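What follows is chain A.
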Amino acid sequence: MTPVLETIDLSRRFGGLTATDHVSFSLERGARHALIGPNGAGKTTFINLLTGALRPSGGQIRLAGEDVTRLAPDRRVKRGLSRTFQINQLFPEMTPLQALALAAAEARGTGAAWFSSIAADEPALARAAELLDRFGLAEFMDEPTSRLPYGRQRLLEIALSLAGHPEVLLLDEPAAGVPEEERADILKIVAALPEEVTILLIEHDMDLVFSFAERITVMVNGAIFAAGTPAEIEADRRVREVYLGEGGDE
Partner candidate 1 sequence: MSELLSVSDLSAGYGNAVVLSGVEFSLIEGGSLALLGRNGVGKTTLINTLVGLTTMKAGTIRLASEDITGKSPEARAAAGIGWVPQERNIFVSLTVEENLTAIARPGPWDVKRIYALFPRLKERRRNLGSQLSGGEQQMLAVGRALALNPKLILLDEPLEGLAPVIVDELLAALRRIIAEEGLSAIIVEQKARKILPFTHEALIMARGAIVHRAMSADLLADADALHAHLGVAERRMRQDAAHSASATEDRI
Partner candidate 2 sequence: AAQESVKIGLILPMTGPFASTGRQVEAGARLYMSKHGDTVAGRKIELLLKDDAGTPDQTKRTAQEMVVNDKVSFLAGFGLTPLAFATAPISTQAKVPTIVMAAATSSITEKSPFIARTSFTLPQASVIIGEWAAENGIKKVVTLVSDYAPGADAQKWFASAFTENGGEIVEEIQVPLRNPDFAPFLQRVKDASPDAVFVFVPSGAGAAFMKQFRDRGLGEAGIRLIGTGDVVDDDILNDMGEAALGTVTAHHYSVAHDSPENDAFVKAFKAANDGMRPNFMGVAGYDGMALIYQALEKTGGDTDGEKVMEAIKGLAWTSPRGPISIDPKTRDIVQNMYIREVKSVDGELYNVEQETFEAVKDPAKEG
């Protein structure tokens, strides 16, 4: 079986710093995978490369077996690769409803229609309504996004990435800034996605990571440092040293 998402020798340099260092990595369909690593290890950079927000200095990215290394972000999205951002990237003046309806229409390919009303696009409307319900945003649907409480904005961030029924979902610290009580809820929604959806999660909250992931990859200094099941990673002395923090010098 070909992996859904695969990188071959992927590299990215910022001046003298190699933020992504010949990373070869792959995700099987339906994987629940976590990517962890110290601050500045290059996790976000890696996501940026996968999604086309950054151009790699070298290497290849394959999505469902096809080379997408040079493809613009929007094209990758059209092929089912979706992401969230570590720091919210929303449309401050639009309401959640407008944003979600637009995202859904865009995924259906009706986003460029210029002479019909968006209210007439039934499937997009249904999808938007469904996401509003699922993420508890229905009561806020007509509020401009900038006025939503932070936790809700975070949820909208994730809802937007789901609007197009993605096949691969990349989550960059989705729980950051979300209060303790709500963190688990977010991951529950994500975990409830259909099995065939592939998910890669970046998170520093180890409780979340260990409760969610089937496999974990540890990235250090831009390169893959270790990979394995949660139990293996947990037991790995080197990972504890560089990241988890036990057996360190304390």
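As a selection rule, all candidates are chains of the complex that A comes from, given by their letters.
Structural remarks
In this section, a residue touches a chain if its C-beta (ideal position, glycine included) is under 8 Å from a C-beta of that chain, and two chains touch if they have at least 3 such contacts; residues count from 1.
Not measured: the values here are computed from a predicted model.
Per the touch definition at the top, the candidate among 1 or 2 touching chain A in this complex is 1. Residues of chain A that touch candidate 1 in their complex: 14, 17, 36-41, 43-45, 86-87, 149, 151, 173, 176-177, 179-184, 204, 206-207, 210-213, 230-231, 234, 241-246, 248, 250.
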